[in-house]
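Every protein chain except one is present and positioned as in the full complex.
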Amino acid sequence: MSTFSSLCRPALRCLAGIAAVAGLAAGDSKPLTIWWAQWAPADGLQQLSEDFTKSTGIAVKVHQIPWSSYQDQVFLAFGNKTTEFDIVVGDSQWIGRGATKGLYLNLTSWLPGAVDLKAQNPQVLRYLCEYPGGSGNYWAAPCESDAVGFSYRADWFADPAEKSAFKAKFNRDLAPPATWAEFKDVAVFFHRPEQKRFGCALLTGRGYDSLVMGFQQLLWAWGGSWGDPATFKVTGKLDSPQAAAALGFFKELMAFGPAGATNLDYGKSLEAFTNGSTAMAMNYFAFAPGIAKQMGDKAGFFVMPTQDGRRTISLGGQGLSISAKVPVERQEQAKKFIAWFLTEPVQRQWITKDAGFTANTAILKSEAFRKAAPYNAAFADSLDSLQDFWNVPVYNELLAAAQKRLGEALDGVKTPAAALTELAKEHQDILTDAGLAK
Amino acid sequence: MSAARSWDERGAWRWLRFVVLAGYAGIALVPLLWLALTSIKAATDTTSTTARFIPAAESAVSGAASHSFVPTAAGWTGLHTPLPGSPATFLDFLLSSLIIGLASTVAAVALGTVTAYGFSRFRIAGGKDWLFFILSTRFMPPLAVVAPVLLMYQQSGLTGTHLGLILLYTVFNLSLAVWLMKGFIDEIPRAFEESALVDGYTRTQAFFRIILPQARTGMAVTAVFCLIAAWNEYGFALVLGGQGAATVPVWFAGLQGNISGVPWPVVAAGAVLFVTPLVVFAVLVRNHLLRGMTFGTVKG
Partner (left out) sequence: MTTAAAPGGGGRSGSGGWGAAAVVAPALILLIAFNVFPLFYNLILSFTSAELGVEGWTWVGTRNYQRVFERPEYSAALRTTALFVFLAVVCELALGFVLALALHRRFAGKTALLTALLIPMMLPPAVMGLYANLLYDGDYGLLNQIISGFGVAPPQWRTDPAWKLTAVLIVDVWMWTPFMLLISLAALGSVPRHLYEAAEVDRASAWMVFRRITIPLCAPLLALAALLRTTDALKQFDIVMAITGPNDQATQTVSALLYQGLFADGKVGRGSAYACVVLVLVIALATVCTRYLDWLARRQGRGA
């Protein structure tokens, strides 16, 4: 790589030799290793993989890493000569970086022959597996497809006293809101801080990506966008009046949230709902099984509301990508696992696990799936409205800038319009610097 | 008349001193007390909107507004419950911290003592400049070396190994070890060694039989400071420790943003267990704290 590292390599290799001794003994029988973030679906994948081990004799280990450092640990590991994982369940935004920097194995020639791609939801394929989207170049296979949705307090909504009070105030029935305007009414209605009851919890966390995932659904629905995916032109889209109106509305909703509503990551939004204080909480459906378990009949689920008839939802979930930095034998084993995982019988098992959300269209459409859990119908109805943030190699710089500027707008440091104008400039600059925008 | 007034003034000053000290001690020590209390609470008692600080038997606890809680050992037993999906528990991370902390401390003190002895007893070309260079490495911000060190480690397979972090912490503590030990060795009268040399000891024998026993206190003090630095380090452990050599601070940081909420009783129990040795050591070397924190330039 450089004269410098070649100079110091002998000395360091000597040290590495000592370091490797301990690892060697275990190295030969190392199971097929999958890295995923620390949450329930990963437990499900581990359980499911026992069947794979039974039929093939290949042991599988799903290693979970805390969400807060998951991305950084994965890309740090990619810096090593070989990665500890054979398969990484990579976030949707990572795919451009994985594909173009030689980190993910190119699956284009293998995947279509090994897996029935026609059975998969096309939006999920486009965002989780292809790069660039629609190119037919595959870098991942669907693992957990996910969407943002809402959980709500079914017991409060069903309370006759609440129902009549709502009807008297808004002249319509109290029901899960279909539009954002209705959503705000319901949030206002249930917001009673003196009783420690709050209207809504939205995704606004400043960590990795939760604020962007929460806000962009309104951005698109109001008619704005992150930019033109073909020309990478941002200005005129992200700094449009529609975008500012969307952010303004999003900010208004902060007034009906619990303490610290302007900084709720996935865990905090979940906590706001499960501690029984909040009427409606935004989160990924992956958290729904946990909510249903904890809250029972008190929890219901609904699809993202619409604006002017438009429904747009943040895509979540992740694909299975094979590390380009492990030996070919291990890559072959990884392929075997992926092909097995995406067969229909296994996918039917997968959906029985917590948040084991398949991308298999036939399964998703089946009545059996829709009725199997209280959140399944809302999840299935969300899939056709999915969109994602930029997934270009510089996604993380774009994400970091967006998190900061949107955060400033919510904090009241900048007006929505000013924050978006500055953000559009920054995004254009980053995309131009990366050689994407002309 | 004037004597009486000055007596009053002294009384006032005494009161002021008392208020300042008691006030500060209260503010500074409450968080530590609260940490200990949190470690014996149930998770729901840690996030209650009325502070619960009175340990009580079950019968005495009444309602949400109560300030009492029923003590439980759940936080402590949680320390040997694995995190989901990983076979590792807090105790595994603690073992990692112990291996790295102890090994790097022994290495830094040993190397520091020998080097300090060299600078103290021999005429070395540019000795003063070398000592100055050693000191200046202590002020180097880690951010200036973290990228190259990471690339070096990734090239040589040292990421995710205990050895990698042991080496790094040893080097980072060297400057402190050399400077502290030089101060201590300078204080050992040269006559001891010289008479030993006259008696036919070799330099090496004199070092081991005369200098080392005399420098024991200094080595213990130096060891405590090296251990604290290695024990508490977070940034490099996060970046270089990977999955194989992650230390306790990395374990704690991983609980931040945990999707099922931060398990506060476990965090508190872990924190109490993790800092207790530090507090004990600090008490043991309390008379030398100042010396350690100022590279031996100021002796308390």
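Read from first to last, the chains carry the letters A and B; within each, the first residue is number 1.
Basically, contacts are C-beta pairs under 8 Å (C-beta built on N, C-alpha and C of every residue); 3 or more make two chains touch, one makes a residue touch a chain.
Only a predicted model underlies this, so the values are computations on that prediction, with no experimental measurement involved.
For the chain left out of this panel, the touching residue among B:46, B:105, B:222 or B:243 is B:46. Checked against the full complex, the candidates A:31, A:79 or A:229 give a single residue touching the omitted chain, namely A:79.
Of the options A:179, A:263 or A:294, the residue whose C-beta touches the omitted chain is A:263.
The residue from B:40, B:100, B:174 or B:196 that touches the chain not shown here is B:174. Residues touching the missing chain, restricted to chain B, are 16-17, 20-21, 24-25, 28-29, 31-32, 34-35, 38, 46-51, 111-112, 114-115, 117-125, 127-128, 130-137, 139-152, 167-168, 170-172, 174-175, 178, 182-183, 185-186, 190, 194, 203, 228, 231-232, 234-235, 239, 248-249, 252-253, 255-256, 262, 264, 267-268, 271, 274-275, 278-279, 281-283, 286, 289-290, 293-300 (touch as defined at the top).
Looking at chain A, the residues touching the absent chain are 1-2, 4, 8, 68, 71-72, 75-76, 78-79, 97, 101-103, 206-207, 258-263, 394, 396-397, 400, 403-404, 407-408, 411-413, 429, 433.
The definition used in the following text is that only the chains that are shown with their structure count from here on.
Distance between chain A and chain B, defined via averaged C-alpha coordinates, is recorded as 39 Å. Note for the complex: chain A touches chain B at residues 1, 5, 8-9, 12-13, 15-16, 18-20, 23, 36, 38-40, 42-43, 46, 62-69, 72-73, 76-77, 79-81, 84, 196, 205, 207, 265-267, 270-271, 275, 287, 290.
Across the interface of their complex, chain A is touched by residues 47, 49, 83-86, 150-152, 154-161, 163-164, 167, 238-239, 242-244, 253-261 of chain B.
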